[in-house]
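Below is a structure I'd like to ask you about.
All protein chains of the complex are present and in place, except for one that has been dropped.
What follows is chain A.
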Amino acid sequence: MKEYKTITEISGPLVFVEVDEPVGYDEIVEIKLPDGSTKRGQVLESGEEIVSLQVFEGTDELDRNSSVRFLGETMKMPVTEDLLGRVLSGRGEPIDGGAEIVPEDRRDIIGSAINPHAREYPDEFIQTGVSAIDGMNTLVRGQKLPIFSGSGLPHNELALQIARQADVRDDIGEGDEEGEDEEFAVIFGAMGITQEEANEFLEEFERTGALERSVVFQNLADDPAVERIVTPRMALTTAEYLAFDKGYHVLVILTDMTNYCEALREIGAAREEVPGRRGYPGYMYTDLAELYERAGRIKGLEGSVTQIPILTMPGDDDTHPIPDLTGYITEGQIYIDRRLESEGREPPVDVLPSLSRLMDDGIGEGYTREDHGDVANQLYAAYAEGNDLRDLVNIVGREALSDRDNLFLDFADAFEDELVDQGWTTNRSLEETLGISWELLSTLPKSELKRIDDDFVEEYYRGEDEEEKEAEATA
């Protein structure tokens, strides 16, 4: 393999090299520094004479005397089931001091798209034990459901709670076979988070024994930003291998996507590309889609890849390009809300802007419980109405409102107290979640439950003096 000592330009994370033989696009390079240490990089643009590279470990200490070797292949991730329980760097190298990894296969980290014709539509309920999610924004296997959060909000706690409690129900649902033993794995891809945050995850994983069925990819805040470009791809390649070759149900947590996008912008700027909105590259949608779309199920295969990417919205603004483009690709989103957080709700999930697009097909008779969909709709409607009235109360006071309005205001408060604020360690079954939901709905008169089928109201409504209550409400 030929070595070039022809670096002509070093600019930010980019290196330009003169070559006299053709080099493949996306190929991996090894750069040897004069002191003998090596760095790895990737071809960003390949011309006949000049090749531009991005260097994963950053360009510190590189000089004109560094030599560049093209490895003749694109970036690969060594995969094996033995990866479970391991902690790797953002470039996929073990950093836990454990044994060397003997790969079963080496997979291209730029995954190919799943043929839409080969996909299996996701409709299997995952019980996260979090009422605000299970009850109203149900997660299903093969879905990508991001957490939209802000700086200083407890999105990591929520992700951990989900990872700890996530459970695919076997006891309910007609399609499931008896005693099926589902293999479950968590892949954790950290991009640019602090050591402290990373430790929080690791300690939690170790404490609960979850580490055994996890693979951790760790790119920390002080690791080179460019490396963040490959971290999620490594994580997802591993996830696809475990899911589609080994039959695992894989939950992939990627945090923090905002740092990933910043890295993308940094490289774009270094290449002097024409920037898109807020300086992010014009191809960010495509780039993000290449990550998020790697969730799913495939017909005839056991496993599944479910993604929970986490992103902190700069300025809590969901029209910022990162959450905006993400929302257009993912199948819904879970919002963490600052007001609920400051009121001490755990988890502070705001269900109103949250959404799970795949919910309708994964719930109801044969999947969860027949009244699930109606209950979720009714809770939304009633909570939204109560929440709207809060603004009005601030102006005119409670006394000026009708009894009906007061009922809805109380409902909104109770909804946050009882359903949302369950605590970080409470793991609720869906039955419990629906039970609490009906308790809440039973504070409203039956006539207000327009979105629920009458038969379900008959079966589950627990209000006592409905007649009286109805008379009261309308009086």
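Everything that follows uses one rule, which is that a contact is a pair of C-beta atoms (placed from the backbone, for glycine too) under 8 Å apart; a residue touches a chain by one contact, two chains touch by 3 or more; residues count from 1.
The rule we apply is simple: contacts and distances are computed from a predicted model.
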(request) Among "A-type ATP synthase subunit A", "Methyltransferase", "Methytransferase partner Trm112" or "Peptide/nickel transport system permease protein", find the name that the UniProt record gives to the complex chain excluded from display. (result) "A-type ATP synthase subunit A"
(request) Check each of A:G142, A:G192, A:P347 or A:P445 against the chain that is not shown and name the one that touches it. (result) A:G142
(request) Among A:E204, A:E293 or A:E432, choose the residue that contacts the chain missing from this document, as touch is defined above. (result) A:E293
(message) Can you tell me which of A:G98, A:P353, A:G366 or A:G423 touches the chain that was removed from the display?
(response) A:P353
(message) Going by the contact rule already stated, which one of A:T59, A:T312 or A:Q333 would touch the omitted chain in the full complex?
(response) A:Q333
(message) If I consider the whole complex, including the chain that's not displayed, which of A:F184, A:Y283 or A:Y461 touches that chain?
(response) A:Y283
(request) Just the residue numbers, please: which parts of chain A touch the chain that's not shown? (result) 22-27, 44-48, 73-74, 108, 110-122, 142-143, 244, 273-277, 281-283, 285-286, 289-290, 292-296, 298-299, 301, 318-321, 324-325, 327-333, 352-353, 355, 357-358, 360-361, 377, 380-381, 384, 391-392, 395-396, 400-402, 405, 447, 450-451, 474
